[in-house]
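Note that one protein chain of the assembly has been removed; the remaining protein chains are unaltered in position.
Here is chain A:
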Amino acid sequence: MKFFFTALLMIAIAPCHADFTQNLRWSLDASARLNQNEALENTSRIYALGLDTHKVFTLSKGDIGYGVGQVYYTKLSNHIPVPFLFTSKDDSEFIIREAHVNYTAGPNWLPNIRLGHFTLPFGLEESIDTNGRLLDYYHGKNLGTKLDWGFGFNKVLSQIEYSVSYTLGGKNKAKSVDGSYAITGRIGSLSHLDFVIGLSFFEGKIDGISRKRLALDWQYYWGTWGFLGELALGENNKQLQGGAKEKYSLFELNKTSINEQFKLYGQFIIRDRENKPSADTLVNIGFSYQFNTQLELSISGGKQINGPSMAKKQQLARVQIRVRY
């Protein structure tokens, strides 16, 4: 399957290969993140060094599409729980984040065609990129993965935009694992406007769990303030444990300085699962400061404000320095 994707990617970019550096933008992206997890009484670090590229494929008569490639060498240090891509708390791996091409040169009535490893088109994450940032909309937790290999169709029309995809559910693997798959889609108003509203759906099987989701998301900006939200309803179905209904709500209030160097946000999240005695309620507060085009400092803190009395509540503080060159 990997060969299939690679071959298709090569066919897609072949006409432009002779002058690959034309319209190629790229940057080196390095970050160091310190995590203090109070519930686990653990301090961990994550280091990432990678290449972030964006290439417009152009022929003499015009553009035919673009490609995005993000490859990162990522090193953990004492990180628990161990993320799924790693085998131990001090492991290191090469990780592909976004790696896809989007063919945009079809006639107006035809959607653009995306192929590769991309963020699933669902909810707030569809228009707000959180890759490499402390800001998170919990895409991975809700759907089972944030990025997946597959193909999709997308288009921006005069009043609405849409994106639908079929992916293999293998997450970082370009193959279906034990019958995994994901069908995801979002339709919404234009994402660059001051008021954005969208409807998303998801049906898939990832890591042996079948999930269904239906979600409403919105963004409203007034001056330098933003009010964002995502409400999702659905069901998780594990083979042995049976089905359980899920509700997820996220509300965010953010403030940006007029020169956009400083960003502050607060999130309130409620996650309710059937068969659990009470819903999890979390609060996140974070800020970022962009010193210049290269250097950014981010700090965030999250705390669970209810939860089972016997278990320790989630409490996580994080600091990240990110340099793009």
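The rule is short, and it goes like this: a residue touches a chain if its C-beta (ideal position, glycine included) is under 8 Å from a C-beta of that chain, and two chains touch if they have at least 3 such contacts; residues count from 1.
Here, contacts and distances are computed from a predicted model.
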item: Protein name (UniProt record) of the chain left out of view, among "NADH-quinone oxidoreductase subunit I", "Peptide/nickel transport system permease protein", "FMN-binding domain protein" or "succinate dehydrogenase"; value: "FMN-binding domain protein"
item: Option touching the unshown chain, where A:34, A:56, A:209 or A:253 are the choices; value: A:56
item: Chain not shown, touching residues in chain A; value: 21-28, 49, 51-54, 56, 58, 60-63, 66, 73, 92, 94, 104-105, 108, 112, 155-158, 161, 191-192, 194, 221-224, 256, 258-261, 290, 292-294, 324-325
